[in-house]
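Complex shown without one protein chain; remaining protein chains in place.
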Amino acid sequence: MTETRVSTLSVTAASAGWWKVLFENPPINMYDPGVLRDFQDLVAKIETDPNLKVVTFETANPSFFMAHIDLTQVGGAAATDDPASSTAPGPTGLPPWPDVLVRLEQAPVLTVGVLRGRARGVGSEFLLALDVRFASQELGILSQPEIGFGFFPGGGGMERLPLAVGRARALEIIAGGEDFDADTAERYGWVNRSVADADLDAFVSRFAERVAAFDKPALAATKELLNKRVRMAEPADLEATQAKFFQVSAGPLVAGHGQRLFELGGQTDGDMERNLGDRLLEMQG
Amino acid sequence: MTETRVSTLSVTAASAGWWKVLFENPPINMYDPGVLRDFQDLVAKIETDPNLKVVTFETANPSFFMAHIDLTQVGGAAATDDPASSTAPGPTGLPPWPDVLVRLEQAPVLTVGVLRGRARGVGSEFLLALDVRFASQELGILSQPEIGFGFFPGGGGMERLPLAVGRARALEIIAGGEDFDADTAERYGWVNRSVADADLDAFVSRFAERVAAFDKPALAATKELLNKRVRMAEPADLEATQAKFFQVSAGPLVAGHGQRLFELGGQTDGDMERNLGDRLLEMQG
Partner (left out) sequence: MTETRVSTLSVTAASAGWWKVLFENPPINMYDPGVLRDFQDLVAKIETDPNLKVVTFETANPSFFMAHIDLTQVGGAAATDDPASSTAPGPTGLPPWPDVLVRLEQAPVLTVGVLRGRARGVGSEFLLALDVRFASQELGILSQPEIGFGFFPGGGGMERLPLAVGRARALEIIAGGEDFDADTAERYGWVNRSVADADLDAFVSRFAERVAAFDKPALAATKELLNKRVRMAEPADLEATQAKFFQVSAGPLVAGHGQRLFELGGQTDGDMERNLGDRLLEMQG
């Protein structure tokens, strides 16, 4: 297969032990089949590099970390776009995207989300599968807006969000579909910490440089052991939720709300996507 | 059976999808057999209304959300007051009050507590069984004061409190019997959020109107799925705790402390009930 596509994930080695990954998929960093392929390629490299200890994930677009799933791809297109790399179950036996996230959880390196801009739906779910999450106090926004589209979080959100924030706050987040700022997300445990934007890069660098300086066997043993000690998303649960998610999202209700999002200017960089939390009810109209 | 009793729970439909429930049981909103019956009636309606999506629970008395169990009813009276509706196990097979709470947890609508005033003992336990809890920053007070009476939280408190706040904070709360303000309760995860009293009604309305505007199948699927994914109070545990709770509370120790509460002016709207946290040790005298 000839591959001329430029990856949406560019990797810079800050050092042998620390990779900085920059996500860029204009105009609003949506998740689509190409993004999935890029993550599949990247995870394989992360798993096997002998010197790698920490990977930070940042956005090239300070307004959007990862907007949400490309709705033109929901319900079939995303699944059939590139069978060879996209739809076959991954090494974990899970569907492609849950497979990527579980492999990141199990990889012998520390994964760190650096949140600027909006991480809605799959963006939140991606962050929840990372080991550590730091957010810009001014720019970070988190949301699970699926209820406004007639469905509910897939991609492990139903499993990992309540593990991070508890049942009551998970229900508030999912049933309300509201935008949450970084300070509230910190209080809820959705992110580890909300950091003033001017300090965030230095804060992340200090943390990543420390992790990269320590011994990999100690880090790998820590993650391996901790993963056995804590409750994590169960593969069977991830698979069951994913199946139900695609079943519900293939229905006419979701198609109608999705159509309305396009009419309102969604999936472009405009007021609808920037203020989706405030305007989520308009999709019911 | 002729029923002329006025319900302690008045229901106003803010819309087809949102019921506002106001609790009023003068003088201090105690829990008693009549309150139990009213909840039993209400839950049956909540479970079956096809259009209902969200129910908010507020107090008519800004000083007392739900004071505590009526101690004249503990140890027998509460259980025999009205056999037909009060003591028979409910549809879940659990005793009446745990049955009500588990049914609220499982109902395909979102339940929201709006805390003003004191929610002690059963009041806290009721809130803990709701899906979401918002508290007035100035007026909300939470407590599990049972230790001052010689027993420990029943009604699911022993199960749901540590799920919300963790072991260390649950032990601090239960062993100290202290009053907690809303900001501390938010930091502990006892409530979702502490909101300035002047903003609380608007905050709750915005949230409830959103939930009521979204699609019921998505909401129902969310709760059903999330309830399978998170740790919840186990029916067998609820039943075992409840049995032990009634066994201990029937003893002379509890009777003595209860008698002392009456001598000190408890169960009326006065300083003892308003400042029970500060004055809990006086019941030892």
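Each chain carries a letter (A and B) given by its place in the written order, and its residues are counted from 1.
The rule is short, and it goes like this: contacts are C-beta pairs under 8 Å (C-beta built on N, C-alpha and C of every residue); 3 or more make two chains touch, one makes a residue touch a chain.
Given the structure is predicted, the values throughout are model-derived calculations rather than measurements.
Asker: For the chain not shown, which residue from B:Glu24, B:Asp49 or B:Glu172 touches it across the whole complex?
Answerer: B:Glu172
Asker: Based on the whole complex, identify which of B:Asp49, B:Asp237 or B:Asp269 touches the chain you can't see.
Answerer: In the complete complex, the chain left out is touched by residue B:Asp237.
Asker: Can you list where chain B touches the absent chain?
Answerer: Touch with the absent chain occurs at residues 146-148, 150-152, 158-159, 162, 166-172, 174-178, 184, 187, 231, 237, 241, 244, 248, 253, 280-281, 284.
Asker: Residues of chain A in contact with the chain that isn't shown?
Answerer: Output for chain A: 54, 110, 130-133, 163-164, 186-187, 189, 192-193, 207, 210-211, 213-215, 217-219, 221-223, 225-226, 228-232.
The rule is short, and it goes like this: only the chains that are shown with their structure count from here on.
Asker: Taking each chain's centre as the mean position of its Cα atoms, how many Å separate chain A from chain B?
Answerer: Roughly 36 Å separates the two chain centres.
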